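Removed: one protein chain of the complex. Kept in place: all other protein chains.
Chain naming follows the written order as A and B, and within any one chain the residues start at number 1.
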Amino acid sequence: MRAPDNPVFAKGDVLLAVDNVSLGFGGVKALTDVSFDIRKSEIRAIIGPNGAGKTSMLNCINGFYYPTEGRITFKGVKRPKMRPHEAARGGIARTFQNVALFKSMSTLDNIMAGRSIKMRSNFFWQLFRHGPAMKEEVAHRRFVEEIIDFLEIQHIRKTPVGKLPYGLQKRVELGRALAMEPELLLLDEPMAGMNLEEKEDMSRFILEVNQQYGTTIALIEHDMGVVMDLSDRVVVLEYGRKIADGTPQVVKSDQRVIDAYLGVAH
Amino acid sequence: MLYREAGQFKTNYIADSAIFPLRQDRIGLGLIIVAAYALAFIGNSFLLQAVMIPFLVFSLASIGLNILTGYTGLLSLGTGAFMGVGAYACYKLMTAFPEVNVIVWILLSGFFSAAIGALFGLPSLRIKGFYLAVATLAAQFFLQWCFIRIPWLVNYNVSGALDAPLRTLFGTPIMGPNATPQTRYLVVLTIVILLTWLASNLVHGRIGRMWIAIRDMDLAAELMGIRPLQTKLLAFAVSSYYCGVAGALLVFLWYGGAEYDVFNINQSFFILFMVIIGGLGSLIGSFFGAALIFILPIVLGIVLPAMLSPFGLSVGADVIEHLRFMIVGALIIFFLIVEPHGLARLWQIGKQKLLVWPFPY
Partner (left out) sequence: MDILYKVFIEPFVFMGEAPDLLIQTLWEGLVSGVLYALIALGFVLIFKASGVFNFAQGIMVVFAALTLVGLYEKGVPAFLALILAALTMLVLAVVVERVVLRPLVNQPDIILFMATFGLTYFLIGFGELIFGGNPKEMITEALFLPQGTTELDMLGGMVRFQHLDIAAAVIASIMIGLLAVFFSKTRIGRALRAVADSHKAALSVGISLNQIWVIVWFAAGLVALVAGIMWGARSGVSFSLQIIALKALPVLILGGFTSIPGAIIGGLIIGVGEKIGEFYWGPLVGGGVETWLAYVIALLFLLYRPQGLFGEKIIERI
């Protein structure tokens, strides 16, 4: 019996499963036999010292890299060789460590770009602009303006993002990811380079997105305070291997984790 | 004082996303269009034939290349050849179906260029940057060879050249030996205005955003669900359409005929220079660039002899041509150093300053 095309996942069901995934580049192994899952509507943190393979893991989930061994299952469907745009259409959105915005476009246009998968109006109507194309544009614009209000970036709506300070750029990038209405949101160090105030704002946004829309979130973060406060469960990677997996309290007191961060010799 | 944003509030999203938000800009555009049409009746034949018609034709080709290289970031050195495809397609269609109005064929010939453009654009998924530029050179040289070696394209005529047959619109000759510069200018102007409007709609909407996204960061664009191959192929197709129509206009409504050599690599480079100097990623820049690069030698041809004749010196047409190459080359380097976004950015800066004039900010 075939699974329905768009099964409904209840809170707590496994949304994404990583099974024995290994990733190698030439001689370097970025990930070795990593397994964990992400449940619907949870906030899952992926932590670990530098070089642990966290970004590589996200890259596998969203289709930039293909695991050399093991498999990734999303919404119950095995995904051996999924290209990034297929991941996007499947409901996975992502932000990057080094902000990957379209530098020459404004904030508004960047976030509108995030609506691309939802836009249907075809080439013919685009030629004439006014008419069905404009109706669609306006409808999506409404949605994007809600995101802009939510992230409190109204004042930089028309500014080319290349001119924005780093903290705001990260917010815009979050907005662009949210515009895709993702089921799974991958955030790669969303707080990097932010001051305390900015971190609090960002944490608030992440929590609201999760609580209000039920969006499942996987985030890579270095700030332990943030990880403890925000996440439901944590996965710890070191040198490409998983060394701990559980709630923040459990992980925090795991000896192996403490050793990894303090750099105790193995 | 006249040029101000004050008092122009946008009350809905449609108004907010207008291409010319300022009323003054819209009025200005209207005036320019009216003046352009008026020129047909008040301008002299030399001006129309030697300056205005080619300026419009090259602007159209520049818009085409701008879509590919400026908006989507795919460097192409095959523009000349794609223009040629349009010209030859138009010729075959016109001569095969002489009863159908020739303007229909001009507009349809672009689709042949679009198809060939998309074909040569297929490698762009795997190949990037200057590698892609070299791949487009393959298109340029191969298609140019086709123009020479396939006599069917010129209906097996002995000279191997294209020539403009007599064609009319509502009884007035618009093509061929009897067509006056005035009528040809009006036809070219109308076609260029129409196609520019369509291009503007495209680049300001969802599709333009997709192209710019691919240019700025194609990996992130893919993450948004934008399909890179389809988007790039669309850019090649639309771009080549414009170049093809420009090619048809060039041969049949400007020169009146042409040899295959018209669509050589120098043509490709000159259109590229127009796009770079005018401004990559700017439609109005295409017009600026075409104006500067095309009108420059004409100005040189008038000014230089005028400057030198008091001294009893004269300059030949070939010297003017050499100087043109030198000046264009130097201008490219100059613009890339000083203002890589070209004349369009200078225009924008000028308008910003005008917006607050006479105050500094």
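Note that in this section contacts are C-beta pairs under 8 Å (C-beta built on N, C-alpha and C of every residue); 3 or more make two chains touch, one makes a residue touch a chain.
This is a predicted model, so every value here is computed, not measured.
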item	value
Touching residue (missing chain; options B:Phe20, B:Tyr37 or B:Phe130)	B:Phe130
Touching residue (missing chain; options B:Leu48, B:Ile191 or B:Val328)	B:Val328
Absent-chain interface as seen on chain B, which is shown	75, 123, 126-131, 133-135, 137-138, 141-142, 144-145, 148-149, 219, 265, 269, 272-273, 276, 318-319, 321-333, 336-337, 340
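One rule holds in what follows: only the chains that are shown with their structure count from here on.
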item	value
Gap in Å, rounded to a whole number, between the CA centres of chain B and chain A	42
List of chain A residues in touch with chain B within their complex	62, 64, 83-85, 87-89, 93-94, 96, 100-105, 109, 112-114, 116-117, 119, 121, 123, 126-129, 133-134, 136-138, 141-142, 176, 180
Chain A contact footprint on chain B (complex, rising order)	12-14, 17, 198, 201-202, 204-207, 209-210, 212-213, 215-217, 219-228, 234, 281
